[in-house]
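Have a look at the structure that comes next, please.
Just one protein chain is left out here, and the rest sit where they should.
A, B and C are the chain letters, set down in written order, and residue numbers restart from 1 in every chain.
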Amino acid sequence: MKQGQTQIAVMGVTGYAGAELARLLLRHPRLAGNPSLFLGREGSARESLTAIHPQLAGLSPDQLCVEPFSWDLLAARGVKALLLATPHEQSRKWVPEALSHGLRVIDLSGAWRLEDPWNRAIYKFSDEGSPIAAKTQAEAVYGLPELHHAAIAKARLVANPGCYATAIILALKPLVSAGWVGLDRGIVCDAKSGVSGAGKEPTAKTHFMYAADNLSAYALFAHRHTGELLEQLELTADDITFTPHLLPIPRGILATVYVTFRERHTAEEVEACLRDFYTDSPMVRVHSAGHLPQIQHVARTNFCDLGFQLAPDGRRAIVISCLDNLLKGAAGQAVQNLNVMSGWQQTEGLL
Amino acid sequence: MKQGQTQIAVMGVTGYAGAELARLLLRHPRLAGNPSLFLGREGSARESLTAIHPQLAGLSPDQLCVEPFSWDLLAARGVKALLLATPHEQSRKWVPEALSHGLRVIDLSGAWRLEDPWNRAIYKFSDEGSPIAAKTQAEAVYGLPELHHAAIAKARLVANPGCYATAIILALKPLVSAGWVGLDRGIVCDAKSGVSGAGKEPTAKTHFMYAADNLSAYALFAHRHTGELLEQLELTADDITFTPHLLPIPRGILATVYVTFRERHTAEEVEACLRDFYTDSPMVRVHSAGHLPQIQHVARTNFCDLGFQLAPDGRRAIVISCLDNLLKGAAGQAVQNLNVMSGWQQTEGLL
Amino acid sequence: MKQGQTQIAVMGVTGYAGAELARLLLRHPRLAGNPSLFLGREGSARESLTAIHPQLAGLSPDQLCVEPFSWDLLAARGVKALLLATPHEQSRKWVPEALSHGLRVIDLSGAWRLEDPWNRAIYKFSDEGSPIAAKTQAEAVYGLPELHHAAIAKARLVANPGCYATAIILALKPLVSAGWVGLDRGIVCDAKSGVSGAGKEPTAKTHFMYAADNLSAYALFAHRHTGELLEQLELTADDITFTPHLLPIPRGILATVYVTFRERHTAEEVEACLRDFYTDSPMVRVHSAGHLPQIQHVARTNFCDLGFQLAPDGRRAIVISCLDNLLKGAAGQAVQNLNVMSGWQQTEGLL
Partner (left out) sequence: MKQGQTQIAVMGVTGYAGAELARLLLRHPRLAGNPSLFLGREGSARESLTAIHPQLAGLSPDQLCVEPFSWDLLAARGVKALLLATPHEQSRKWVPEALSHGLRVIDLSGAWRLEDPWNRAIYKFSDEGSPIAAKTQAEAVYGLPELHHAAIAKARLVANPGCYATAIILALKPLVSAGWVGLDRGIVCDAKSGVSGAGKEPTAKTHFMYAADNLSAYALFAHRHTGELLEQLELTADDITFTPHLLPIPRGILATVYVTFRERHTAEEVEACLRDFYTDSPMVRVHSAGHLPQIQHVARTNFCDLGFQLAPDGRRAIVISCLDNLLKGAAGQAVQNLNVMSGWQQTEGLL
């Protein structure tokens, strides 16, 4: 995509990730001004963006509206890329159609992240097994630019990763790739997320009285993002245990990742391993040995911060990974992918 | 009521005030043990109390259940007093029936608090104007023991006050009764409440993402508790402005009450006025001049803490009033009323 | 100031307002790049900005340091404007020196905001009464661009307003200027601020255990910002009562302002009065009648949001004013003043 001709459409701006996506795109230097952005929804109602998200008032042109969507309309507007912040099943339905209309797609849902049907088993999609689904899945590139930059650059379909998966994969990939991590002791990923990760729907668990002054674990041995860890890190289910917790904060994830090395390593070696891996990845900030990242420093940024501590035995290490679940864990990563697909700097509109 | 023969029934324990009511009654020294407490609900389902409120596990006998309710059952169990933590309309329906069955009632809802139909105008009840409603209202005593101890002691129906109303009335009554408060400048009551005051129903406004890191005002010039202020303080709507706000905390109310005196007073006089008024009121703690109460010191207690600051002019004063909206503002006050009705110490089971 | 030649120095970046100031200036479109920004401190230590504020990593050039400051160094660097986020007494000392070196100054402290010595009485400065102090004070322009745009544009010394004062003055000025506000009933300003307003020093009151799950009022009839209200709104101490409270949130102020009109007005008239006053003020967002602002919508923005509710009597009105105490209440306002002084758009670097 070249500037000027770039026309981006977004579906599903009503949720938290959608609001962040709208905010980022509205002030993206390559997408300045109204004409290049189309916000769509199903149905026939038109509603101004600031009515849906009052906090965007003043940032968004008043007249910018979420409009009834149709494929014809997207074509008429010259839309080249479609970003979907829609529910999983919605994305299962729309992505094949979008591809058939020649659009490039970034899908923020979990619809197209997993290659192995086995990993999709817990959350079966209604079209599972259909030829069109298989063909679509075959096109999907897992949208973690730190791992798949080249493939994303030319992809027609980018499956934007899960928030927990992003934090954990970025923590582990350098060490696993280096062949350092021994799997006989297993890997433990203890992750904690703010409430925005649970979505905008008011439920018993998103009630302030439930979430505040509390901490709870959930989805033990059964979280949807586990499959992403297995595929991206090339592990088996037995190798890794991942437990999410609900933190009493609006946004941010911290993952505490426990690994054992095959051999002794020094802190300098570990730090170098991480730094080398992310040399060309401006959105990952590697901390010096013993300096641990924390959620506050990444909240409302697109950075993933990594730090670690090595045990005195030189064998056990704990990697701490932090990011904002709505940005690097969702909307920010989608914009980063859009930048890569468009041949722009990865960080454009994200600093 | 005498100990031993005391049988208390509670309807509506599923909400926050209901849970606190159950907790208080379960460890009330006069109501020790299962037999004296009946927890009821409409419908035919039986459910253990700890299934509804896991935090009561270990405090409540495991076998204690919320049971299908009928008037016959209450009679068979020898129930003498009924506490209702039910929605307003439910209480409008049940209270007349309960009275006709010879029960004494403490109603935590807003159904029977207001004498003047004008003050009930905003929230019209469906039975408004019926003879039975009028007769029931005539029996109702406003359940603020600091003001109406004698009437509560012999009442058949106690209308438990609103949480905001309790905080504000206790702040103002001594000064208004003393004739000190000039009304030509009006009284401003700026009150702030924790989220439990908004109820257990998950809504957009009780979502953690709405309430946390936020403050919002609501129901300006239109809050249901305003009528209670007018009736109990004998003011007109023009005399007093009351604004509630939603605080990002689980529980507690702080009301900042601005008054102007007709004449200059000293801090000593103001403190004496408050202390004298509450000499026999063990649940109100009056602070020394310049020592202001705060929510933390009353949370999870049945105390209302009062403090004040006098302007250098000796004419303007700010009274700060704090209480726990679920205790002194609801369930604790109900138990205090039960104590008064039963001839027990006001503080029994409340310290 | 013209672009290119603009050289800005900031003193006092270690605090919360200082961090925000550094963040804003680093990404200000007119100040792009290292050379135009100098961060100074007393003493001889040099320290990288990201060591002081890790959350700025990736936003700030790694090599950007807080450096030992001297007037000669500022001159050598070609600094034209000095922003001070320093303690009051520090600013009392430095501002006259800076002016004598020909610098234009924006002072974020409370050192030079008050013209009337009476209003400075509670917080006497050590140099109070000196000729140089009097001369400096005479130069100071109160830095609220919505009120004093022209004077700020050519000022040598801008005294950046207090956070509470900004919220309250913006709420009241249109109605007071219109002559609508009757003072016989007085004005009540009940304001609530997040903990960042209390500064970075760890104290008993900024301890998490004190501030969380709590609300407390402080400085009744004795807050430093009161004088700003009196001078900017041309009121006497008797006309207005201002009470601050400490909210359990990181940042944001909400002020609930109670006024009585001399005559009846309609909601349309009130809304028009506010809108007209702020026609040319892009950082003030006036809400429609009955739509109340809340802290979440202004946090991390430089907007001040205003909304109101009119009583049925058409005489009493409540204006709700919200802003971020570190931005529109401090660092953002300073940048807005810098923009005005430099002849740039008010909103540059602030959206």
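One rule holds for everything that comes next: contacts are C-beta pairs under 8 Å (C-beta built on N, C-alpha and C of every residue); 3 or more make two chains touch, one makes a residue touch a chain.
All values reported here derive from a predicted model rather than from experimental measurement.
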Candidate in contact with the missing chain, chosen from A:V141, A:L254 or A:C273: A:L254
Contact with the hidden chain (one of B:E20, B:D107 or B:D213): B:D213
Options C:P202, C:P312 or C:G343, residue touching the unrepresented chain: C:P202
Sole contact to the chain not displayed, among A:L26, A:C65, A:V270 or A:I295: A:I295
Touch with the omitted chain, as defined above, among A:A32, A:A51 or A:L215: A:L215
Interface with the undisplayed chain - residues on chain B: 27, 54-55, 57-59, 213, 282, 285, 296-297, 300-301, 303, 351
Chain A, residues in touch with the chain not shown (by the definition above): 184-186, 188, 190, 192, 210, 212-218, 220-221, 238, 241, 243, 245, 247-250, 252, 254, 256, 258, 260, 292, 294-296, 299, 309-313, 316, 318, 320
Chain C residues that touch the omitted chain in the full complex: 16, 195-196, 200, 202-204, 206-213, 248-250
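Methods note: only the chains that are shown with their structure count from here on.
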Chain at maximum distance from chain C, centres defined as averaged CA atoms: B
Whole-Å gap between the CA centroids of chain A and chain B: 47
For chain B paired with chain C, centre-to-centre distance based on mean C-alpha positions, whole Å: 41
Chain A-chain C separation of Cα centroids, rounded to whole Å: 37
Touching two or more other chains - residues of chain C: 213, 296
